[in-house]
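See structure below.
Only a single protein chain was left out; the remaining protein chains are all shown in position.
Chain naming follows the written order as A and B, and within any one chain the residues start at number 1.
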Amino acid sequence: MSVERALEGTGAWLDDRLHGARGVRVLLRKIFPDHWSFLLGEIILYSFIILLLTGTFLTLWFQPSMSDVIYHGSYVPLRGVRMSEAYASTLHISFDVRGGLLIRQIHHWAADLFMAAIMAHMIRIFFTGAYRKPREINWLIGIVLFTLGMFEGLFGYSLPDDLLSGAGLRITEGILQSFPIVGTYLAFFLFGGPFPGHDIIPRMYILHVLVIPGVILALVTVHLFLMFHQKHTQMPGKGRTNENVVGAPMYPYFMAKTGAFFFFTFAALALAATFTQINPIWLYGPYNPVAMSAGSQPDFYMGALEGSLRMFPPWQWVFFGHTFAFNVFVPALLPLGIVFGGAAAWPFLEQWITGDRREHHLNDRPRNAPTRTALGIAMITFYGVLWAEGANDIIADHLDISLYLTTWIARIAWLVAPILAYIITKRICLGLQRKDAHLLEHGVETGIIRQLPGGEFIEETRPVDEEALAVLTSRNVPPPLPALVAAETEVPPPGMRGRLGKVRERLYNVVTESVPLPEPHGNGHGNGHAVEGNGHGQESLPAGSSTEPGGGEDQH
Amino acid sequence: MSWITARRRHPVAGYLVVAFVLVLIGTAYAVITSGSATASSPAAANSAQIAEGRNLFVEDCATCHGLYAEGVANQAPSLIGVGAAAVDFQVSTGRMPAAELGAENERKPPHLNPTQTRAVAAYIQSLGGGPEIPSAAQVSTAGANVGLGQQLFVANCAACHNFVGAGGALTDGKFAPSLVPSTPTQIYEAMLTGPEAMPAFNDLTITPQEKRDIIAYVTQVRAEPNPGGFSLGRIGPVTEGLVAFLGLLFFMVLAALWITAKHGKAHE
Partner (left out) sequence: MSDTNSPGQPGTGGPGDSSWPEYLTGAERHGASSSGPSGASAAEPEGRGGPRRVIGTPPPAAARTMLPPDGGAAGREAVRELPAGPEDPARAKRVEKLVAACFIIAGLAGLAFLVFYSTIGVGSLTRVLHSNLALGGSMALMFLLLGIGATLWVRHLMPAVELTEQRHPMASTQQERAAFKETFNEGAETSQFVKRPLIRRSLIAATVPLAVAPIFLLRDLGPLPGTSLDYTVWRKGLRLLVYGTNRPVTAAEFSTPGSIISVGPEGYLDDDDAMAKAAVTLIKFRPGEIVYGPPAKPGGATVRNTVVPNWTVDNIVAYSKICTHLGCPAALYEQTTHRILCPCHQSTFLATEGARVIFGPATRPLPQLPIGVDAQGYLIALSDFNQPVGPSFWERS
């Protein structure tokens, strides 16, 4: 058959030169675990590929030049208006190139989806603990990719030189300018002089189409290679341990699924680009430094930065003829610095606190790491408050809230809301753990009601099934704190000494706070006796359990 | 009917019901909120009109503005000298008579019909003069320079009203309204008289022709189709970001759920 001939013909030709049979076979048989949340990363990858394809199309017509032209093209309301060549060429792509508007919109929607998926993917990795050893490098690469993506998007939507993005560039310049000592130099070097100058669009262009995509491509390649080399993590379940990977092989299953997902990504973006207008630069008009619009926001992934700038109080310090513009460079650097810096440091901080330096390939259920989950939700809340403040004038207008009140709410909520979120989330996680422990201990309700001879009613329970049992009992138990070096001398072990040791001990207790799993081989409970093990088959039930009435003590 | 009930347990049935109800709600909402702006026609002032205007004024306006439009402190300003244009604007957009003394009066269905509006306007004009109601020729956008209108609009108007006049927030609960329902006459009058918090642009600062250019820009842009699809309100990246999360990412998650669901029916 033809598969045979292809293998003998082309396959042999390649193998003669590449020695690939064994290596490619390993690749073909590689097992990929299956869970919907594992596909979030693929959204990012496929959006990026689509960005590259559509972006290349756009470069064929876009003119990265700030030279002035008078417009005489297809869009009537702007005829006779002075604008840059960059803006005019974007109008040309939108209105005079077939498929131009479609490709432009796919490109911009893909950028939005790219960033949204990065956020979702990062959140998934965090809450399942997939950043733990040996995947810390990938976590750090991911944070760098997130930052690069933000800049790439900023430069990308600023290229058309329209009124909205031009205002954003003005803000960027003002932020740079405010940095102590080097600010004005940075601003003048980036813009080639005072704002707006003639250099910023061509410079952003080469950063946007060559330099940053190149770095992103390289980092994504490393990111994916590491994921291949270390094998993907898997969700807890029957037969899944920390030492294996359970799933379906790459060929043909994973290839088909990921191919289907690529098509869905492209379809979603094409649908969005067909039916929802994005970045209508012809409505914004060309940039000029005298004009401004109400409700000016950057794209959503810069929203938290925008919100930080809006809510910060007017603090500055003028000292010996120099200005420390705290009101600018603090909100520009600190909040996102906390979020990204905290995220980067977290795997190592968690390792230090818990002392857990084992490899982890089995994902945590978020409820089983209550402190981590609560911290993550608190960080997301913090980011979210800043993000909402970035749209505060739109919110004020559409939800009928006084404009200044929105800022005051943000000025308080940035601290209060994350604290509340932490407390509430932690309680929810512990509650869910209690529910799991209850299930293990007492089993699942069957809905069968039985009357005991004494007249009372009980509901029968049955033990949870194997798959659920595997999931419920899958827990990462952190190693205990190191014991005293010797009991008599009371010398603390290394790593626990001094004030830092005390801090570590207290943090350890907080971070590892969890509702313990119930004891296996119970304590005389009747129905639904908890079964030990992780997929090793069900123990035989002790006498006097579910099939007989009069289970005695257990009335639950 | 039994055809439907026989299939009520079909896998798709639930989705169809939800879709049907959504369509029903959407149609009902569209019907309820559809409204139309009324156009006004000019008429020359005469003493009968002024008299009628006086009567209407006493009925509807004097309680707040005073019996002779002299104004009442902390309640309503004096109308002497505001001109017919200001009255025509406020009354034809329904802002006046004001429903309550709030932060700002919103556009609502007008209380007086166009003839009555002109009458009140003529009366106020007779009290102290002021800007007149522009004629149809004055607000005609034929031959207007839309490009200049765009430049003037984004430099002076868009900061409150947004790029295309979709509206925006001001301080203390005030807001700059959307210009979508405004007639050319109302736009002209608003620029001329500076209603409420809006600044004024008299005919010497922004000439009538330039005002026509601005009107031409506003009316042309709001009427033009959105070639890229639904406009999402034309307010920019905020709604686009919402769609990216609630639309695109959500769709992708649904696709991921479907692709990775356990195979077929074998694993129930």
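Here is the rule we use: contacts are C-beta pairs under 8 Å (C-beta built on N, C-alpha and C of every residue); 3 or more make two chains touch, one makes a residue touch a chain.
If you're wondering where the values come from, they're calculated on a predicted model, not measured in any experiment.
Peer 1: Which displayed chains does the hidden chain touch?
Peer 2: Contacts of the omitted chain with visible chains: A, B.
Peer 1: Hey, which of A:246, A:444 or A:507 is the one touching the hidden chain?
Peer 2: A:246
Peer 1: Can you say which of B:69, B:124 or B:160 touches the chain missing from this structure?
Peer 2: Candidates B:69, B:124 or B:160; residue touching the omitted chain: B:160.
Peer 1: Given that one chain is not shown, which residue among A:102, A:339, A:395 or A:421 touches it?
Peer 2: A:102
Peer 1: Hey, which of A:461, A:474 or A:514 is the one touching the hidden chain?
Peer 2: Considering all chains, including the one not shown, the answer is A:474.
Peer 1: Which of A:3, A:60 or A:318 touches the chain that is not shown?
Peer 2: A:318
Peer 1: Residues on subunit B that touch the omitted chain in the whole complex?
Peer 2: Subunit B touches the missing chain through residues 148, 151-152, 155-156, 158-160, 168, 170-172, 174, 194, 196-202, 204-207, 210, 224-229, 255, 258-259, 261-264, 266-267.
Peer 1: On subunit A, what residues meet the omitted chain?
Peer 2: 26, 29-31, 68, 74-75, 82, 94-102, 105, 133-134, 167, 170-171, 173-175, 177-185, 187-197, 199, 230-231, 238-239, 241-249, 252-253, 256-257, 259-264, 266-267, 270-271, 273-275, 288-296, 306, 309-316, 318, 321-323, 325, 327-328, 331, 357-359, 361-362, 392-393, 403-404, 407, 473-477, 479, 533-537
FYI, only the chains that are shown with their structure count from here on.
Peer 1: Averaged over CA atoms, how far is the centre of subunit A from the centre of subunit B? Could you give it in whole Å?
Peer 2: Chain centroid spacing, subunit A to subunit B, equals 40 Å.
Peer 1: Once bound in the complex, which stretches of subunit A touch subunit B?
Peer 2: 34-40, 43, 71, 76-81, 94-95, 101, 105, 109, 112-113, 115-117, 120, 163-164, 257, 260-261, 264-265, 268-269, 271-280, 283-285, 288, 290-301, 303, 391, 393-394, 396-397, 400, 402-404
Peer 1: Would you tell me which residues of subunit B are touching subunit A in their complex?
Peer 2: So the residues of subunit B in touch with subunit A come to 145-151, 154-155, 158-164, 166-173, 175-176, 217, 220-221, 224, 226-232, 234-238, 240-241, 243-245, 247-249, 251-253, 255-257, 259-260.
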